[in-house]
Structure formats: C-alpha cells, structure tokens
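Have a look at the structure below, then the notes.
Missing here is one protein chain; the remaining ones are kept as they sit in the complex.
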Amino acid sequence: MRGSKVATLRDAVAELVHDGDTVAIEGFTHLICFAAGHEIIRQRKRDLTLARMTPDVIYDQMIGAGVARKLVFSWLGNPGAGSLHAVRRRVEHDDPEPLEIEEYSHFGMVSRYMAGASNLPFMPIRSYFESDIPKVNPNIKPIVSPYDGAQVYAVPPLNPDVTVVHAQRADASGNAQIWGLLGCQKEAAFAAERVIVVCEEIVDEQTIRDDPNRTAIPGLIVDAVVEEPFGCHPSFAQGYYDRDNRFYREWEPISKDAVALEAWLEEWVYDLGSHADYVEKFGDAYWDALRPAERLSGRVNYGEYG
Amino acid sequence: MRGSKVATLRDAVAELVHDGDTVAIEGFTHLICFAAGHEIIRQRKRDLTLARMTPDVIYDQMIGAGVARKLVFSWLGNPGAGSLHAVRRRVEHDDPEPLEIEEYSHFGMVSRYMAGASNLPFMPIRSYFESDIPKVNPNIKPIVSPYDGAQVYAVPPLNPDVTVVHAQRADASGNAQIWGLLGCQKEAAFAAERVIVVCEEIVDEQTIRDDPNRTAIPGLIVDAVVEEPFGCHPSFAQGYYDRDNRFYREWEPISKDAVALEAWLEEWVYDLGSHADYVEKFGDAYWDALRPAERLSGRVNYGEYG
Amino acid sequence: MSATDDLGFSRSEMMIVASARQLAAQRVTFVGIGLPNIVCNLALRTSNPDLELVYESGIFGSTPKRLPLSIGDPTLVTGSTAVTSMYELFAFYLQAGLVDVGFLGAAQIDRFGNINTTVIGDYAHPKTRLPGSGGACEIAIHARKVFVIMRQGQRSFVEKLHFRTSPGHSGDPGHDRARGWTGSGPTSVVTDLATYVFDDATGEMTLVTMHPGVELDEVRANMGWDPRLAEDVGRTPAPTEEELRILREELDPQGVSAR
Partner (left out) sequence: MSATDDLGFSRSEMMIVASARQLAAQRVTFVGIGLPNIVCNLALRTSNPDLELVYESGIFGSTPKRLPLSIGDPTLVTGSTAVTSMYELFAFYLQAGLVDVGFLGAAQIDRFGNINTTVIGDYAHPKTRLPGSGGACEIAIHARKVFVIMRQGQRSFVEKLHFRTSPGHSGDPGHDRARGWTGSGPTSVVTDLATYVFDDATGEMTLVTMHPGVELDEVRANMGWDPRLAEDVGRTPAPTEEELRILREELDPQGVSAR
C-alpha cells in the first residue's frame, strides 16, 4: 500500500470500470465527480447500474449518453433548478430505451451503503411505514425486532463494483481528506469492491499526517488516485470553487431536448480528450469567478509525544 | 439552545446524575473523564448502572467507592498495567457486596450505542458465533436476515440516562470538538437522555465555527458544559497532556488492597472539594511533565462564499 | 410575478409569510430543498431569531451570507457550528426524534395529509415521473410536527393519491396513536389560498384561514373534496411591510418565490 496509486482518469476508468458494473459516484450536492462521469461517457461504457442518492445532472448526462441500463436512487431532480429530463424520457416514454429503476428514500439509500460498508446482511430502519415505496420495491422487507417485537424495515447492502469519491486532497497512496458536506462518501467507498479517489490536489503524505482526524478514506481501500482540478464542476469543492448554479439552471432546457443534450455531449465530452480540456475550454476567467475568498480553519495541537 | 449551559462539575453532577441512573463515562483510553467519576463518588451517588467498553481505573475507583450496583462492559482490565481488583472482588467474592454484570464484546457494546443513538430497536452484528457469550447474556439474540437467510446476532440499544463526554474544547452552548482517538463518544452522547460535556477549555463560538467539521457533539443534545483542565487524568487529552502510565501502574497495588483503595479515595477524592483541588494537590511540576511539545495540525480553506 | 396585483403582494409571498409565522414557537427545524429554505430564512429574520435550522445536507448552526439556491450550498457550511454525515443526520437526528418541525411539499395531498411526490399516473409507466421521497418519508414519520407548504388546485388536492410516498393521518386517530411513531403526522398545510390544520378527532384537513382576497368558493374550486371548515374560518393577516421587504430584498431578489 506504500506504493503510488496515482493514475490518469482515463487509465483509472479504463482499468477499473467495466461494462455491466454497478457504479456509485456519490456526493450530496458537494464533491460530485463530474469528471469521472464524463470519462465514463467518453469511453462509452455500457449497461452500467448507476447508484446515487440524488442522481443530479451528472447522471442525467450519463443516462442521456446511454451508459446505463438501471438507476438506483432516492431523489430524482436538479436541485433548485428543475428536473432530469433525460432520465424521465426513459422512465416515462422508454425513449430511446427503457431504464430500470430501483427506488428508496434517502435514509434507505444511506443505510444500504452502511450495510455494504459494514458487511452486514441488512440494516434495520424505521421508515416506509404505510408508504407505497415497499410495494414497488420488494428489496425493502419488513423485519421484527427480537426485543420489543416492533416491526421495522430492512434494506439490503449496496456494494458497488466501483465507487468514485472526489476529495479536496489525497496523498499518492490514496489517503483522502474531505471537509464541508460529507454526504455518504465514506460509506459508499467502504462498500465498494474498487475505489477511485479523484481530488483537487495530490499532496505529500506529511500533509495528511499533519491532521489524521481529517482523513475520510484510508489508502487501504483505494485502487487509484487521480488529480483533477475542478473535477466536480458544476458541483463544488468546499474552499476550492463554488457551486455553478447558473450551469444547473441552464441544464434544464438542454436536458429537455434530446438533440440539444447530444450536442452538449459532443461539444463538452466527446470532442474533448480529457477533463483538462474541459477546464481549458471554459477558460481561466470562468474559474476565477467561481473561486471563493480564503477562509482558513483554525489549527489544533496534536502534541509531540516521546 | 443559544443560551449558556456552562456549569460547575458539582452542579452538573448534582442536577443531572441521580441514584439508580445508567451512566456512561466513555472514551477509549483517550478522554476518559475521571473528574466526573470523582465528583460522582464525592456526591456519594448510589445504585448506578455503569456502562463502558473498558471500565478502566475510573470504574474500579467508582465501583470500589460503592456507587454502582451493575456494570455493563466489554473488556475489564487496566491496560498494560494489570487488573481492576475492586471490580473483581465484587464479582469473585461478593466483597463487600455482589456486582451484577452484563457483558458484550467491543463490537457489541459499540453497536448498542449505535442502536441507542439511532433510535433503532436493535443493531445486527456478525459476531458471537459459536461463542459462549450469548449463553451468559440473553440480551444477545440470534436474528435471521430477510435476504440470504443468514443468521447473525442482534444487540439491543443502550440508552444511558446520562453520558459524560470529555472533549478538548467546547463553546458555552455545548458544541464540542474532539481530535485524536474518537472511541464511541459521539454514539454514547447521542444515545443518552442527558449529556454532560466536560472540556479542557471553553472557547468562544467563533473558534467552533472556524472548523465545523471538527465538531463531534452538537450543543443541541448537551445539557451542561463544564471546563475542567486535566479532567481526564490519568487518562489523557490529545495535545493537552500525556497518559499518566505511571499512575496506571501504581494503581495495581492500590486496587489489590481494599484498605489502600479506601485511603486513596479519602486522600484524592473525599478530602478534596473539587477537581481543581486535585490538580493543585499534584502541583504544577507534575502537570508540566505530562504536557507534550506543540505539534500543530495544518489548516484547511473553507472559503468565503457570497 | 404577480406581486404587483392590487393587494401589493403575491399569493406565493402570502404563502411564504404565513408559513414563516408558524415557526414562531418552534425550535429545531429540518430544512429541505426549495420553498422551506426561504420560509425558514424568513422566520429567522422575523418570527423566530432563535430557530435552529438543520439542513437536509447535514449542516447545523448555519448563518448564510446569501440565500442558498440549494441546501448544499457552500455558504451554508462556512462558519456553521457542525457538519454531519448523511447517515448520522438521518439516524442520530431525524430518526432519534431531535427534529421538532419538518417541512414537506407535495405534488398531491389527500384530506388526511398523505403525500405523493413520486409519480402522476401508474408507477410502472408514469405520466409524470416526480423526484420521489428523498428524505420526505422519514420526515413524515419522525419530525414531531410536519408543516406542508404547497400550491393548491384540483390536481394537487386530491381524493385519491396516485402513490403514497409519505404517510399522513389514517383517518382513524386511534390507529395513528397506536403507530407509536416519533412524529404526530401533518400539523398544518399552507397554500397560496389558505391555511389548514388537521382535526384531532378525525385527522382531517380543516380550513382555518383564507388569504386576503380569497373566498370560500375559490378554495372549494381548488380542491378535490369538500373541505372541513373550522368553527369560524378567519382571514390570514396580510404580510407586513417588513416581511415583504426582507423577503423581496434579502431573501429572494429574483422573485423566484413570488411567482
């Protein structure tokens, strides 16, 4: 594990993401790795099962591009901006082809990752009572407490073949540090067979060791580490760049129009060789406008012992 | 919640710890709040059920002082130094009186706190297979997965009446920040009916806000905040003072001898009015010797937005 | 936007203001996406400065410098008092009963406050695929009080839901009490026309006040059943100048909410 796992996104996706895999690119509004989604589109992966609590624009793009046969999720929308029309075309009109869906609540999805990360056969959850959700998802099963006899529900473990986690920084062996919104990144990573860590910056090991409590993902479970600045755009990386709300709003009309969506994919994914090209295409001024002023955390004293 | 919850340890224990309560003073070797244990002894609380993964010297002192009728635990010893003889006298010889015990493994105890914190009727756990532990603890029950039919075990929620958490720092409304070993402090606090946060330093709210990801316990669940420097001794507070290994070793002969133990309690607890007296009695030189050199963490940029 | 109509405020503004006032006596509020986000930030500046907002993204003690478009906005994180993982948010806070008020919106609601945010039409072949539950099903079950905020009409206030995403009252209060949930189910509904509470004896939605300029026939014309009426149906107090100023100038300069 002491060896370097640094790779290009192209190589990491080519080697670790296979047609037919279950793939989770997680991140609750924060740290959604669009760069990995675009690379998966660019490499024309197929028949993927995509898992995310909130599919967001990233999965609208991927599903619009035809990489997926199934979607596992808990909230389907473009937060504050609209809907995910590429996904809806497939669900509502089988256009251009059907999309299988498996639907939970937020807590159900997070609990599935928890069970997966913990190697538990199920997680109990107090939800779904008198809801129709279990009627359309037989994977949500009633279970009775051996103590008070109360009936709760169980959800099964979710173990992606590959989880992509975006972090602000990581070292070459994959120790990744995250601050700001935590989502279910850690649980999704531990639940996965293979883990790709994409980060804004690859830092030296000492930077990680200077604050071990900040480490969310240990190199132990990481297969590849990729440095991809602005890799979350239009999502954000706390302290590095803002959420591009305009992009999210502008996605609404593009998403509504299959032709416009295909044109967007051509221009911003297929015609580009890498995320670096995408960053260059927007131009420095664009990124400068998204960069926040500095607001540093405090420091804490770990102490030098012995 | 915006109001101050700052209190003296005497008042916090007097108001929040009642005879017969289930009390958890948690902390895995790190941040064990001996000051709270001593105050409970000093106030001669009785018939407590004490819960801790590792009872440690703190519960040997409390049980030796007669505050408890029952112990819930997973590892009974004086780490690296010996045994907990006051506890053993009661378990092995009912001397001076019987002590009821309820025993789990480490994972079982942590899972009980998790269930308690999560308001779940039980937590599933892959443990206890072919072990005699469930035979002597009927609260550990087999449960079958509704998916693969695998039999695992369930443990019930543990919801202390009071949990005492020691933190390096907290603000007046109880937002507490911890670094170094995390143990199951957070789970034990969320599982409790009432929470006492004891800290090395009460800091202004801005210090907390400068690093929200560092906050382990939100003021929302905290009833009292107490500033008690060196409140963990002979346990330690990362960055503030070292573990007093000599004290742990010297406890072995004291613990073995009921008379010596009573004399120790007289001198170090009953004859003192507060933990401040205890700190003064050791003297500055003693604490200086335990204080580590400074080793500061790095800073991270949260960014100034909007 | 219709903020220029003769009343001097739009019905959406009335809806937001009326909802914000209901937070006056509340403490810990779970903030989801959209309107509740604006409502809670208005309440913080008017009816309840001590309101504790728990964002569904896992943020506590936030003092946002701008009105966040999404609940995951970075401005909510910087300077907040705590950030938590999604598992802990849903397990330690919501499921554990620490949330006093949860907000729900709905595409469809029935007279007992059951809510559909999943599909219009058949689930397998929906006419309209909606977002689904998100955290709504958990909020409905665990938040001690549930405030519903939504526009009302024949298509949204329905006799029969196409899908029950989040449970409300059953119509049998005895059954409801026996469920033993942390939450007591839907407490109030605020729409662009009126405000409602749920009757203790029957669990049925009950008209309490109508907004300025709204009469009973319009309310009736915009729901799929004949509404139960409070003994004396009152009038929702119009938004104050201050409420409108804060809403328009500080919280929603684009007038998104006022449409």
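Which chain is which? They are A, B and C, in the order written, and residues in each are numbered from 1.
Note that in this section a residue touches a chain if its C-beta (ideal position, glycine included) is under 8 Å from a C-beta of that chain, and two chains touch if they have at least 3 such contacts.
What you see is a predicted model; the values in this text were computed from it and never measured.
J.: Counting the whole assembly, list the visible chains that the omitted chain makes contact with.
T.: Result: the unshown chain touches A, B.
J.: Out of A:G82, A:P212 or A:P229, which is the one that touches the chain we can't see?
T.: In the complete complex, the chain left out is touched by residue A:P212.
J.: Given the contact definition stated above, which residue among B:E103, B:E205, B:E262 or B:E304 touches the chain not shown here?
T.: Considering all chains, including the one not shown, the answer is B:E103.
J.: Among B:F73, B:F122 or B:Y305, exactly one should touch the missing chain; which is it?
T.: B:F73
J.: When the complex is taken as a whole, what residues of subunit B touch the one chain not shown?
T.: 28-30, 53-54, 73-77, 79-81, 87-88, 91-92, 103-107, 110-111, 113-114, 125-133, 136, 150, 179-184, 186-187, 236, 238-239, 242-243, 245, 248, 292, 295
J.: Which parts of subunit A are in contact with the chain that was left out?
T.: 1-2, 117-120, 171, 175, 186, 190, 205, 208-210, 212-213, 215, 218-221, 302-306
Convention: only the chains that are shown with their structure count from here on.
J.: As a test of understanding: of all chains, whose mean C-alpha position lies farthest from that of subunit C?
T.: B
J.: Using CA atoms only, can you tell me which chain is the most central one in this structure?
T.: Of all chains shown, the one whose C-alpha centre lies nearest the global C-alpha mean is A.
J.: Which whole number of Å gives the spacing of the CA centres of subunit A and subunit C?
T.: 29
J.: Starting from the mean Cα coordinates of subunit A and subunit B, work out the distance between those two points in Å.
T.: The mean C-alpha positions of subunit A and subunit B differ by 37 Å.
J.: Quick check: what residues of subunit C touch more than one other chain, meaning two or more?
T.: 59, 73-74, 77-79, 83-84, 91, 95
J.: Two or more other chains touching the same residue: where does that happen in subunit A?
T.: Subunit A, residues with two or more chain partners: 125-126, 150, 179-180, 182, 238, 242, 292, 295.
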